[in-house]
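Note that one protein chain is taken out, while the other chains of the complex remain in position.
Chains: A and B, in written order; residue numbering restarts at 1 for each.
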Amino acid sequence: MLFELKDVYYTYLRGTPFAAEGLAGLSLSIPEGKTVALVGPTKSGKSTAVDLLAGLIKPAKGILLFEGDDVSAPSFNIERIRNSVGVVFQSPDMQIFEDTVGKDVSFGPRRKKIPLAESRRLVQEALEAVGIDYEDFRTRYTYALSGGQKRRVAIAGVLALQPKVIIFDEPTAGLDPRGHRELLNMIKTLRASRNMTFVYTSSSMDDVIELADLIYVLDRGRVAFSDAPREVLARASELAALDITLPEATQIALDLREVLPTIRTDIVNLDELEDAIEQAKHDLNAVSQKTGN
Amino acid sequence: MIEISRNIAIGQYINNGSSLTRMDPRAKLICGVLLIALVSYVSTFTAFAVCLLCCALIQWASRISLVYVLQTFRVIVLFMLFIYVIEVLFYYSPTQHTSMIWQWGIFNISREGIIRSALIMVRVVFLYYVVSMLMFTTSLIDLTDGSEVLLSPLERIGIPVNAFIMVLVIAFKFVPIFISELERLIKAQTARGVRFDQGNFIQRVMKLGPLWIPLFLSGYRRAEALSVAMEARCYGGAIRGWRRSKRRALHFQRFDYWSMALVVVFCAVTVLVNIVARY
Partner (left out) sequence: MIEVNNVTFSYSAHGEQDAPPALRDISLQIDAGEIVTVIGHNGSGKSTLAKLLAAILHPDSGEVLVDGLRTDAKGEDLWTIRQRVGIVFQNPDDQLVANTVIDDIAFGPENLRLPRFEIEERVQEAMQLLQLEQYADMAISELSIGQKQRVAIAGVLAMRPSYLLLDEPTTMISGQIARNLLSTVQRLAQEHGIAVIHITHFMQEVTRFQRVIVMHEGRILMDDTPDNVFAHGAELRDIGLDVPMVTKLGQRLRAKGWTQLPETVLSTQQLKEGLLCSSS
């Protein structure tokens, strides 16, 4: 188990008049090599959980174990986590700060004092992993990149650090459907080609259905429930109550519950929706019998 | 480094329903200005001790945690220490040779210098306190309304008080937003491998360098977006002589009259103490 959180509490600006709840008893586990998703509306604790996993904060109460060791123990060096975890935030502008692509992506390796040849190889690999041509883009100015390209470069910058874990913090928020799909495909390719642990946070089920092995649904700083993607979707009404965006097909199935009470909601696309309606259509006879049609 | 807002208290209004937050802003500002004038005038430690009583009263009435308020002083402590040393070393007055302790070239330390400079520091502390408490207990709207009314005579001589105040108000509104942006930037870059809490002082300052550009850019974008939104709602501060009407009418209550009276009396007493006291 790479990460284990046991009943973790954290409050921002504790002791000030502006204190805000971050986590209120969060317990979850992140197995190595898997993709774990944290899904929940805003203020559910997703960002706080990310800060915790990234080694930016420590639990106020409760235990965080990294590779079996207690993070709050005096002998624990927080750098262990920081060097093993890479985070890709929502806005690439916050993470890109060098003037050229090459310099920005190589920042990580340079800081670790990795020799030049090895560093160059890492940068090249990282850029290729996100679908950017090394030779072409190496000397390009970062400010001249398009939004999509910036996102890729930001991810490459994190990959070049060779982290064990890569956390994507709501990476598709605000993107239009096309941009969304492109990013999702890139992350899928990454998953297939690298043996890393992935953590993904989102307020929508769309992306995580395709990516996650395990989903934790968060509500006000703790886990509401967790399961494999399909099983979580089956609880669509609970997800909707928590204000989590459902995939279109699932939302339609949920709406149709009014006339088809037994319709399944663990569906993600049109084909499955059609089948689900097929399976549940006997409900209509029951309804029409009731109304005497 | 992550919780910067813990230490920076500018523009942070604490809405706890205390009697101070409910005061008419004009009365509060008048009291504030009087106290600031008083503190600027007073020049003996005894009188400052009396001022301390006033501050204690203000602190009690505000119902804000004293610990929190004291924490906000952390920001200026280092700065003040530095200024104090400079003040003492370069202090000059015709009477100081009578209490000279040490001299070397242009530097000198005299007992008079130490005491006078300490007075200046105490004054700064009180000023900082009064202004901080004013900001903590007065909402932005109250500040705008109160200042606008008090400064309105200036409009008659052509000074665009309304627009100027709007600028200040928005600037203050942005401070907490900037701070949270900065915090997010720091997190984002720490995740890239930048270590802000390592290295000597110079190195740490250099690391902050790349933060300024994204911060400035995002600030600029926000400012632009906000000004567009305001104009879309027909705000015309950029036009000479443009005025708005007000939903809220300010009314003086009994508490306001009492507070102002109390402050005036207090100022008179303190001035007397100041004249009579020896140090």
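Basically, contacts are C-beta pairs under 8 Å (C-beta built on N, C-alpha and C of every residue); 3 or more make two chains touch, one makes a residue touch a chain.
Worth saying up front: this structure is predicted, and the values here are computed from it rather than measured.
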Visible chains that the absent chain touches, using the contact criterion stated earlier: A, B
Listed residues A:33, A:174 or A:261, member touching the removed chain: A:174
Residue among A:27, A:100 or A:203 that touches the chain left out of view: A:203
Hidden-chain contact residue, picked from the options A:1, A:78, A:116 or A:284: A:284
Omitted-chain contact residue, chosen from B:75, B:140, B:208 or B:273: B:140
Contact set of chain A toward the excluded chain (per top definition): 41-43, 144, 147, 173-179, 203-204, 240, 242-246, 248-249, 252, 255-256, 258-260, 270, 273-274, 277, 281, 284-285, 287-288, 293
Residues of chain B in contact with the chain not shown: 13, 15, 139-141, 170, 173, 176-177, 222, 225-226, 228-236, 243-249
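The working rule: only the chains that are shown with their structure count from here on.
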Separation of mean Cα positions, chain B and chain A [Å, integer]: 42
Contacting residues of chain A [partner chain B, same complex]: 12-13, 15-18, 51, 54, 56-57, 82, 85-89, 91, 93-95, 97-98, 107-108, 111-112, 157-158, 161
Parts of chain B lying in touch with chain A, wherever the complex brings them together: 2-3, 5-6, 12, 14, 16, 64-65, 67-68, 71, 184-185, 187-194, 210-211, 213-214, 217-218
